[in-house]
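In this view, the complex is presented without one of its protein chains, the others remaining in place.
Entry: chain A
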Amino acid sequence: MDFSIRAANVEDCKDIARMITELAEYEKVTDQVKITQRDLEQDGFSKNPFFHGIIAEVPEQHKSKEGDGKNTDSNRNKTTVASDKKWLYLCFLGKGIGKALMSKVAQVIGSGRGCHQLNFTVLDWNKSSVDFYLHQGCTDVTTDMGYHYMSCKGEAMEHLAQP
């Protein structure tokens, strides 16, 4: 299947927000998604962005079944299928898109920015994701070295921030 990988631009935020919600549904945590398309636009496309995004896109003739809808928004017609979270519609799995996205991230941060390692987290029950990443050559530093991932949020962070 023909697809292209490119940098996300601000107009992609609507599609990215859509796919973030879908990924959260898959991980059974939809109620935890608090950010919106507007947050993505502000945080990813300002002078000092908090993140960068990479998009995988298919040509019009391969668009997902939802692309047949009545929405005439030009963004919809672009039919972006994945973001830097590599969420792929089922019909687009197995086409090398996930691997292409990972490769692009590695290229951008490696030769592009001089980074020496790529770190991220995955839930241990998400076997297909764990297998995908291990197959690409990463190591599980939680299993191998005993690193635990910790988070301080909500009231705990408020309390911590008191002088």
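Please note the rule applied: a residue touches a chain if its C-beta (ideal position, glycine included) is under 8 Å from a C-beta of that chain, and two chains touch if they have at least 3 such contacts; residues count from 1.
Following the convention adopted for this analysis, contacts and distances are computed from a predicted model.
Looking at the choices "Electron transfer flavoprotein subunit beta", "Transketolase", "Diamine acetyltransferase 2-like" or "Glutathione S-transferase omega", the name in the UniProt record of the chain not drawn here is "Diamine acetyltransferase 2-like". Only one residue in the set A:1, A:93 or A:141 touches the chain that does not appear here, and it is A:141. Seen from chain A, the chain kept out of the figure touches residues 4-7, 16, 20, 23-24, 29, 32-35, 39-40, 43-44, 48, 50-52, 54, 83, 85, 99-100, 102-104, 106-112, 115-125, 130, 133-134, 136-143, 145-163.
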